[in-house]
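One structure follows; several queries about it will come next.
Excluded from the complex is one protein chain; the other protein chains are retained at their positions.
To keep things simple, chains are lettered A, B and C as they appear, and every chain counts its residues starting from 1.
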Amino acid sequence: MNALPYDRDRFDACADEIIANTRELAGLGWTPATSSNFSMRLDDRHAVITVSGRDKGKLGRDDLMVVDFDGQPVATAHRPSAETLLHTQLYRRFAEIGCVLHTHSLTQTIASRLYGGAGHVRFEDYELIKAFRGQKTHATQMDVPVLPNNQHMPTLAAQVDVLLDDGPLWGYLINGHGLYAWGADMAEARRHLEAFEFLLACELETRKLHR
Amino acid sequence: MNALPYDRDRFDACADEIIANTRELAGLGWTPATSSNFSMRLDDRHAVITVSGRDKGKLGRDDLMVVDFDGQPVATAHRPSAETLLHTQLYRRFAEIGCVLHTHSLTQTIASRLYGGAGHVRFEDYELIKAFRGQKTHATQMDVPVLPNNQHMPTLAAQVDVLLDDGPLWGYLINGHGLYAWGADMAEARRHLEAFEFLLACELETRKLHR
Amino acid sequence: MNALPYDRDRFDACADEIIANTRELAGLGWTPATSSNFSMRLDDRHAVITVSGRDKGKLGRDDLMVVDFDGQPVATAHRPSAETLLHTQLYRRFAEIGCVLHTHSLTQTIASRLYGGAGHVRFEDYELIKAFRGQKTHATQMDVPVLPNNQHMPTLAAQVDVLLDDGPLWGYLINGHGLYAWGADMAEARRHLEAFEFLLACELETRKLHR
Partner (left out) sequence: MNALPYDRDRFDACADEIIANTRELAGLGWTPATSSNFSMRLDDRHAVITVSGRDKGKLGRDDLMVVDFDGQPVATAHRPSAETLLHTQLYRRFAEIGCVLHTHSLTQTIASRLYGGAGHVRFEDYELIKAFRGQKTHATQMDVPVLPNNQHMPTLAAQVDVLLDDGPLWGYLINGHGLYAWGADMAEARRHLEAFEFLLACELETRKLHR
């Protein structure tokens, strides 16, 4: 009988928290067509992440799996999401990151294409900027980077690493694809995710009104 | 006592799967005013399809019926949807198709009218293109045909047959009407349906922003 | 002990049907700020209608009352909606009308203001035109009248009577206000209501795309 290299109770707790939150995000329409993936730090070497291709509105514990911080499956025959490396690079680099959420809302996809050329979306003078950890006032600017899409994950991960060198960052867009957001735990990652979605929607709607 | 020419247990299983999925699609507002119809392959000669004119948010087993692949009712007094032939032509031609979903969302209707003149909507460089079976990269183009509307189903069916000659296809729009999408089973047909809806919405919203 | 001048069981049945349907319409956001009112024919002299000012998402039987076809309360101290007369004029004039639904969706309000000058909204070449009783093809035109708003109900009712002289009609808009839709029973009235809402939304969204 093989012992698991991680704590099974902690796995179950993470899985249940991912399931509950993912169901709510699916209900908002942010995970169309089985897209999107979600993870939580399990311990200092492992993360719990969604199995590829499952309907995010109907996850069970069997739709979650464990990977190490190189993105390799641990003690499972499941295939992790192709984008696992974009989750685990964050856990490996920052001990204080406990949760990574990747969604594909309409707003995220459209904004990523519209601002892909500029390379970032700028938020300015929004009260909701204060939803991001460390922000104390609305009277500031905040840029969300937009990376070119790529099916080769190590290339994307290398570009993300460069962004992370520049200072505190709570998320980025990939062109034509969606948003990554993270935080210390599920509650903070969701707060950041909701704030990004809200502010992106404000920018898009305002463009429709100002032209 | 007449024996049914199909397996009753298989009928019940198909009916329950259609009921559960249709309720979710109705909840999204994609089946306004009792429109839309849904089917699954029952066996190599029969399909289960929604009875015409029922509220798609409140289907029971009695709102489903069996038709043969010519679209004729089998062992029932119910009237099938007028568009039954557009379902059964797919089952007859492709043994690997197991489910056909026809919806009338706002986005589908508006896009069908806007692109009806061009005859197709083009998707390009979207990550969600990978939701369609056989697509491995976002870096491609994919066209959704738009057919003129017609109350004569054999005419519509003949036009669809020509489209199907051109190679793999997972759906088409009818002008002023809605979308047909299909797949090997309910899960794949819904994934395709959700991807079409999402990508059509991206195209429409982007037009509002770029003008 | 006074006998009620109507059948109490029929009242209860109507009330329950109105409650269930109104809750769904409130869930769609079509009854903002306790607006909107709903009725069903009780018998050849009475209708059941919502009491004025109640939250339409949380109705109970006590939020419904009986009025005669002049719009006067029957055997109740409740005050009916100010617009009761617009319901009862339909029941009095057409024995085949069994249900009248008046909602205030964003789409209805915006369309009523945009097309108030023209006096009607025109639908053309929509498959969903077939949702209206008597319509057999999409290849037709259908006009929804838009009346000027007025706080004097007899004036509004007189204008509606003129419209009804012109032939079959399943609904009209009031400028800056909302939509009235009706049918033989609740199912048909809701089908008509949903079709109006859908087609008005198509027209508004298409205007945003075509300019």
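Definition applied: a residue touches a chain if its C-beta (ideal position, glycine included) is under 8 Å from a C-beta of that chain, and two chains touch if they have at least 3 such contacts.
What you are looking at is a predicted structure, and each value in this text was computed from that prediction instead of being measured.
Within the full complex, the chain left out of the display is in contact with A, C. Which of A:9, A:44 or A:127 touches the hidden chain is settled by the complete complex: it is A:127. From the set A:43, A:62 or A:205, the residue in touch with the chain omitted from the display is A:205, counting the whole complex. From the set C:35, C:135 or C:159, the residue in touch with the chain omitted from the display is C:35, counting the whole complex. Of the options C:87, C:104, C:130 or C:192, the residue whose C-beta touches the omitted chain is C:104.
Within the complete assembly, residues 125-128, 131, 136-139, 187, 191-192, 194-195, 197-198, 201-202, 205-206, 208-211 of subunit A touch the chain that is not shown. Touch with the hidden chain on the side of subunit C covers residues 32-35, 55, 104, 106, 109-110, 113-114, 149, 151, 174-178, 204, 207-208, 211.
Going forward, only the chains that are shown with their structure count from here on.
In a homomeric contact, the two copies may use the same or different surfaces; for subunit B and subunit C, under half of the interface residue numbers are shared, pointing to different surfaces. Centroid distances built from C-alpha atoms place A farthest away from subunit C.
Work out the mean CA point of subunit A and of subunit C, and you get 45 Å between them. Contact of a single residue of subunit C with at least two other chains is seen at positions 208.
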